[in-house]
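First the structure, then my questions, so here it is.
Apart from one protein chain that is not included, each protein chain of the complex appears where it belongs.
On to chain A.
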Amino acid sequence: MATDLVPEVVRPAADSSRPAPPPKRRPRDLRRDLLRYRWLYLLLLPGLAYFLVFKYLPMYGLTIAFKDYVPFLGYSGSEWVGLKHFQELFTGPDFGRLMFNTLLLALLTIVFVFPAPIVVALMLNELRVNVLKRSVQSLIYIPHFLSWTIVASLTYLLFSVDFGVIANWIHGVLGGEKTDYVAQADWFRPLIVLQLLWKQTGWGTIIYLAALAGVDSQLYEAARVDGAGRWRQFWHITLPAIRPTIVVMAILTSGNLLDSGFEQIWLMTTSLNRDVADVFDTFVYYVGITQGAFSYATAVGLFKGVIGVLLIFGSNWLAKRLGERGLF
């Protein structure tokens, strides 16, 4: 590195009688900075290019949400229609149902799926036998690597009314009429949550376990000397230690609240549960790809994106108000 090419300018102290002032920051000079750290900036370029090409340029395509887009006419040729598609979405018969389904799934995710890795990580942390801890940990993150297609097939296989192993088992225990879990609308949300728990919990523990590994063991020793039991140690040391991680994860999750996971939902949708299964993600696919209503689908997607951004800023603000550090 050739950062030392520009010599520091030594300035005489203004008043030598005073105690040595803190080294003064020179006013920022971008050009100098660029020159000085040129190699670092060079390293930044590919990343910038990536975001520009794959994240920002495509945003131009969002303009079709405000047009009656006909591919043959292209972006410039298609007619501007202002907010027509948004109006259609908000006043259309589907909006209420989509919003309700999406929000309810989001709520269920927050209540059941989000805390699960925290609980499991804390439990694993209490395990003192290292071998056991490691093997449990590895075992529970295997499902993360299975695709949703496989998870959905497994669900059908285990819960279908005629051959489903679990379905038959429940029937055996509870008796009564056989239930078709995969077809019934009432079972759609429980199944979705169960699938999420099964697939994501183990994987989610990784970050919390990492946070827990960083806790200074002296704290525990000190607490024990002071007579703190397991519970006290957990309450006063472990939990505060991972609180920042939880907050950051919560903020990040909030941005994706309306992302219900297209693949999972789509695979589990049938004629019988469509009313409760339709969410923005599947709707965008259905309208955009299978019906070719590109403008409308883009409008829906854009609306979803805007809500996501608002939620991120909102929860970040909330976190700061609650005395946490927040994301930015």
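Here, a contact is a pair of C-beta atoms (placed from the backbone, for glycine too) under 8 Å apart; a residue touches a chain by one contact, two chains touch by 3 or more; residues count from 1.
Following the convention adopted for this analysis, contacts and distances are computed from a predicted model.
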{"item": "Name per UniProt, for the chain absent here [options: \"Dihydroorotase\", \"YciI family protein\", \"L-lactate dehydrogenase complex protein LldE\" or \"Putative aldouronate transport system substrate-binding protein\"]", "value": "\"Putative aldouronate transport system substrate-binding protein\""}
{"item": "Residue, one of A:92, A:115, A:240 or A:314, that touches the chain absent here", "value": "A:92"}
{"item": "Contact with the hidden chain (one of A:81, A:122, A:157 or A:193)", "value": "A:157"}
{"item": "Of A:185, A:239 or A:310, the residue in touch with the unshown chain", "value": "A:185"}
{"item": "Touching residues on chain A - with respect to the absent chain", "value": "54, 57-62, 64, 69-77, 92-94, 147, 149, 152-153, 156-157, 160-162, 178, 180, 182-185, 262-263, 266-267, 270-272, 274-275, 281, 284-294, 296-298, 301"}
